[in-house]
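One protein chain is absent from this view; the other protein chains keep their places.
We just call them A, B, C and D in the order they show up, numbering each chain from 1.
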Amino acid sequence: MNELAVPLNHLLFLSGLLFSIGMLGVMIRRNIIFILMSIEVMLNACALAFVGAGAHWGQPDGQVMYVMILSIAAAEVAVGLGLVLQIQRRFKTLDMDQANRMRG
Amino acid sequence: MLETTIFYISAAVALAATILAMTRTNAIHALIYLIVSLLAIAVIFFVVGAPFAAALEVVIYAGAIMVLFVFVIMMLNLGEEGDARERKWLEPSIWIGPATLSVVLLIELIFLIGSVEGQVSQGVVSAKMVGISLFGPYVLAVELASMLLLAGMVGAFHLGRRLLEKRA
Amino acid sequence: MTLSKLIALAPILILSITIIVLVLHASLKRDHKSAWYVSALGLLITIWGSYYASGYAQQVTVLLKVDNWGLLFSALIVVSTLTTLAISRDVFLAEGNRKEEYYLLILLSTLGAIVLCQSSHIVSLLLGMELMGIAVYAMIAFPEEDALPLEASIKYLILSACASAMLLFGFALLYAATGDLSYAGIGSKVASAYESNPMLVVAGTAMVLSGIGFKLSLVPFHMWTPDVYEGAPTPVTNFLATVSKGAMFVALTRLFLDGKFYQFPSLIVALTLISVASMLVGNLLALRQENVKRLLAYSSIAHFGYLLMVIVGFSSLKETGEILNLGRDALTFYLAAYILSTLAAIAVVANVVGEKTAHIEAFTGLFWKQPLQAAALMVAMLSFAGIPLTAGFMGKFYLITLGLDAGLWLLLSGLIIGSAIGIYYYLRLIFAMSSPLGDPSVVPSKHSLSWRDALAFVLLLSVLYMGSWPQPFIDFAGV
Amino acid sequence: MTDYIWLIPILPLISSITLMLGSAYLGRSVIATLGVGSVGLAAVLTGALAYNFLHAPEPIHVVYWTWMQVGQFDPSIAFYFDGLTLVMMSVITGVGFLIHLFSSEFMEHDNSYARYFAYLNMFVAAMLILVLADNLLLMYLGWEGVGTCSYLLVGFWYQHSANGRAARKAFIVTRIGDTAMAIGLLVLFTELGTLNIQDLVAAAQAKWQVGDVIPLLICVLLLAGAAGKSAQLPLHTWLPDAMAGPTPVSALIHAATMVTAGVYLIARTHGLFLLSPDAMTVVAVVGLLTSLVAAFTALAQHDIKRILAYSTISQIGYMFLALGVGAWTAGVFHLMTHAFFKALLFLGSGAIIHCLHHEHDIFKMGGLRSRMPVTFWSFLIGSAALAALPLTSGFFSKDLILLQAYQQANIGPLLWVGGLGGALLTAIYSFRLVFIVFFGHANTSPDREIGWRMAIPLILLCALSLIGGYFSLPVEKVFPIDDNQHPDQWVELVSISIPIFGVFLAYLLFLGRQLDPGFLIESASGRWLKQFWYSGWKIDRLYDLALVNPYYWIATIARNEPVDKFYQSIVITNQTLNAALSKMQTGRMRGYIVSMVIGLIGFLGLSLFFVAGAV
Partner (left out) sequence: MVLVNLILILLLGGVVAAVSERVSSTTPRQVALLVIVLAFLYLVSELSGLDSLNQLQPSTPNDPNSWLIHFKASWIPAFGISIEFALDGLSLLMVLLTLVLGAIAVSASWTDITERHGFFEANLLWTIAGVLGVFMALDLFLFFLFWEVMLIPMYFLIAIWGHENRGYAAMKFFIFTQASGLLMLVATLALVAVYRDSMGHYSFSYFDLLNTPMAKNTAWWLMLGFFVAFVVKLPGFPFHTWLPDAHTQAPTAGSVILAGILLKTGAYGLIRFTVPLFPDAALEFSNVALTLGVAGIIYGAVLAFGQTDFKRLVAYSSVSHMGFILLGVYAWNELALQGAVMQMVAHGFSTAALFMIAGSLQERLHTREMPKMSGLWQSMPRMGAMAMFFVLASLGLPGLGNFVAEFLVLLGLFQVNPWLTVLASMGLITGAIYSLMLMQRSFQGEPNPQLETKTLTDFGSRELLTMAVMVIALVVLGIYPQPVLDIAQMTIASTLKFGLPGAMP
């Protein structure tokens, strides 16, 4: 496995690309579930960047960071989906733009 | 030499899957594409020399989190009228603005990251090494992660409880 | 993990034990009142713990660096949580059914905040921040029936998730450039990394700054604050305004100082821009705000704009060490003053308005209805405005001294213009409170001194005491 | 003898204060005795003072306490009494007493009787302080005090706002003169370091030679002050309007005392004026012009008091003329005689108004010769003295002035001719008044006869007007001895004959009607000329257009604080910014995300810019 000749910036390009796609998803979609999915994509992009950097430096820290990001993502999704269920029950819609009672 | 090509193939697959995931109107289709993209990334992890991370990615990320999503979507049974509504929400007028923004963001990132040199893989960082550092310097981090998950659980429990009572 | 290291971690350990006890307690007997007492007791012991740990200041594993400065702020955070507990007593007691998850969440969040205060490593920063965040999402949406908390909670979740993603990506780039995750490591390697690939380092810091900027609700990232503060129940707003922002700012200072980020001119320019923008936008937004909670949200944006001045000040003070701790003292004093004043202000809002919308009409004639509450709110407002004899003034005094030493003319003028605008809306509230309501004959009802008045009185005294007799606090903070 | 000199001004002052405080509790007779008595007592004391001054004629200087002492500036409250002060004091207290007696009956039926006497006594006290002051600052105190009392007295019947406006006009115009005088004081103190009159005159003579610029400046400023108070040309418009006050007030203030304060000031500081000859010529010219202008205006007036007011302005013009040519004694002498006959005329007109239930227009009066004999004879003697007919006191003083004016160095004869013209006009308008009011058919009939308290002052003043000419003023030590060698015979003869010719002309024009002025008045230019003179050469109109209206206009425009507009603009910008920013808080999360991304792009761009720039 050791003659992998991939320059670091290609990997960072990939994670950057994924990050911007995730960001785009959050901005575009109005359904909360899709937004949560986009957030997962962004977090995954960061995880990829960390693992890549870890591999580049040959340290386990990258993967430790990956584990932490994983747990954060999991917790977030749990609470997020719980909220989604409540919102579906309370507002009967998942459209994020409906939620604009507070303004000014 | 093989690994490099595998890396680029899986990168392409990941990118394509994510883009498709973002643009699908049907939640389930989007979810499936997302799982495909996660698996592609797991392959990259493996290639890059982080087998433990790859395994985690497949088992937990694709396995647990995405499955959770499927449960919720099924529970909400968005169904057909959900798709029509999604399509309406996706006319060009909505996503043109954010699209330009993220393109600009992308160009900036490419510029900024472009100048980095150095190869990615310095050899395999085995699960053993990760385990040692996890329970070496990062022992407190693990404890804190557990607290974090506890918080997530309590939060989910609180938000979900009312539902169960209603249903039961 | 030697014994002395464990003692150094006293506050964190005690709090975790309390959490576990609470969980067990929930399984045995679902009683709301006893849960409140357990958590209050736990918090008191934590304060004692942080005082006790101050003797054992040391670097505990690569993750946490326990020092007096961190412990001071941990104590302050625990005090804020205690006040939040005190306020939330009757908010949730009224609902009758079993709601003790609330206390669990509060303790978890406080634990996250304390970790954040003492973190010296990216992982502990991340975990602390996320632990604090996740617990707060559920707390905001605690009364899950009514609409506003849900809306506030989902907004906060999504936005804070994005911010964390930005933060993470920034740290990833930094890690890619420097190869080390602890602040000290970054600090030592960042200069050399800057030579080899400056782009990565600068991009990393920019993204980190944006992530943290969100948490501190600085200008381009401030938009969530008013909605979340208004939507969340009042005790949670108090928690958000004091604990989450305070801990985050301490973490930012540690990252900035140990990570030696002050070398990068781009970061300093960015920080200056954010700071001036926050000062002006925060004050301007609050100018004609009718809802008191939203008003406090905007004023907190402005105050963190002022606080950022200290961080920018560090960049020009780095040469002479002596002035460095002037910057640290200024930061400590202003943050402590801000936290105390916010506690006082929101405590009174909770006492007077409870969960109804905190519109300014509810406060008209408060002087004559509830004089003690009105006095506490007035002192809090004056402290925000920076009128002498209040803690806020001493904070502003420090800020201006620092601004003059570091020569931050733009920020100083921003401070002056901001506080000039600020006086208007703080005074507007005081004027509303002092305007005579219909019948002047109503003499304040001589109800017994309820604990709410006691709480308001204690907070009032502490704000005045810190303002009029700051010397003991300066000695303690400066140590 | 000198120790009770402070009593003279204090007596009227105390009586005025008691009258002010106790006005509600005192009966009418008590008020009258108090008011008139205090001035009478002062007159007696002045008489005693005069008696022993004539025997031992050296000036008395009494210092009571230093008013204020700041560094080198230490004016003190001190009195300086010499011949000139004696003359002035005797005029003030003497004529003042008579006028007080007259007004005790004249104002009998007025309901604020006490307030009237309080003001009148306050006025006499202020005038005495002015005259007795040893330094210019104390004189300034008297000066302003007199101005204030004239304001209070002219606006005595405050119920009609017209009187209030006249009083305000009097005060403000004199105030302009006083400010000029104050500036003169400032220059004096800065240059000479003292305000004490005797010291500053000595110091001035030591410091400057004749013809220097600074003495000229000081003298012009003092002249402006004098012109303001004595209603000379530029600042004379207030006196005719000041007739709105009760007539005895006009008699006391606008004939005998206050208006002569300007003359006293110049006489007292003649040492300074001697230092700048052209200042003296200015004084002379101002005097002459004023007398001519006032004389012409008096000719066209209908109101009896306005005629006398303009004649006062004209006569004081003569005094200024005398001072301008250096005839100090003649000036002061004319001041004294003028006080007698002008007070007489005013009191006479007061009597007429009193009896003809407040009728002022002379053409509505007529034929009063038989019904009011005392008033007729007093008017006749007064007018004779005014016109300077031989044997009257006016003749001696005016003649002296004209002779001295003739001998003046460069423009002497010109001044003399002007003076003669003035004398002619004075004769005409004075006797026009007499003929119209007392001869011709009777339009109105007086409803009551004047009591003894009005008759005695008239009679006494008639006597004084006649024998006044023979008094010799004890001022030889005060003024430098003027070598008045007699001009050739014909000059004297002409100056004697002109007034007689004037009276004859008045007789033709107004009584005998032989010389019918009809053709003159009907013609267009004639009518315009009459209107022009009637309105006081349109000077009043000029001041309104140039100063008063613009001031009103600016005040009304600036009423609502133009500077505040600046601060309002700040508030408005804040509010518009607030509106704009709070519009951005749409409540939709999408907006928040976009602003976060924009913030991120901004910072990345900033770092890119820096790094790209640096690398």
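We take it that a residue touches a chain if its C-beta (ideal position, glycine included) is under 8 Å from a C-beta of that chain, and two chains touch if they have at least 3 such contacts.
Values in this document were obtained by computation on a predicted structure and should not be read as measured data.
Asker: Which visible chains touch the chain that is not shown?
Answerer: Within the full complex, the chain not displayed touches C, D.
Asker: Out of D:T179, D:Q198, D:T281 or D:T444, which residue would touch the omitted chain in the full complex?
Answerer: D:T179
Asker: Where does chain D touch the missing chain, residue by residue?
Answerer: The list for chain D reads 20, 65-73, 77, 137, 140-141, 143-145, 148, 151-152, 155, 158-161, 164-165, 168, 171-172, 175-176, 178-179, 182-183, 186-187, 189-190, 551, 554-559, 561, 563-564, 566-567.
Asker: Residues of chain C in contact with the chain that isn't shown?
Answerer: Interface with the chain not displayed, on the chain C side: 368, 382, 385-389, 393, 396-397, 400-401, 404-405, 412, 416, 419-420, 423-424, 427-428, 430-431, 434-436, 440, 469-471, 474-475, 478.
In this section, only the chains that are shown with their structure count from here on.
Asker: Considering A-B alongside C-D, which chain pair is linked by more C-beta pairs in contact?
Answerer: Pair with the higher count of C-beta contacts: A-B.
Asker: Which integer distance in Å separates the CA centroid of chain A from that of chain B?
Answerer: 6
Asker: Which whole number of Å gives the spacing of the CA centres of chain B and chain C?
Answerer: Roughly 32 Å separates the two chain centres.
Asker: Taking the mean of the CA coordinates per chain, how far is chain A from chain C in Å?
Answerer: 27
Asker: Find every residue in chain A that makes contact with two or more other chains and list them.
Answerer: 8, 12, 16, 19, 22-23, 26-27, 30, 36, 52, 54, 56-57, 59, 61-62, 64, 68, 72, 75-76, 79, 82-84, 86, 96, 99, 101-104 - these are the residues of chain A that touch more than one other chain.
Asker: Which chain D residues sit where two or more other chains touch them?
Answerer: Within chain D, residues 582, 585, 587, 589, 593-594, 597-598, 600, 604, 607-608 contact more than one other chain.
Asker: Where on chain C does chain D make contact in their complex?
Answerer: 154-155, 158-159, 162-163, 166, 198-199, 202-203, 205-207, 209-210, 213-214, 219-221, 223-224, 226-227, 264-267, 269-270, 273, 281, 284-285, 287-289, 421
Asker: Spell out the part of chain B that touches chain D in their complex, as residue ranges.
Answerer: Touch list, chain B to chain D: 97-98, 101-102, 104-105, 108-109, 111-112.
Asker: Can you list the chain B residues touching chain A in their complex?
Answerer: 1, 3-4, 7-8, 11, 14-15, 18-19, 21-22, 27, 30-31, 34, 37-38, 41, 44-45, 47-50, 52-53, 56-57, 60-61, 64-65, 68-69, 72-73, 75-76, 86, 89-90, 94-95, 97-99, 101-103, 105-106, 109-110, 113-125, 129-130, 132-134, 138, 141, 145, 148-149, 151-153, 155-156, 158-160, 162-163, 166
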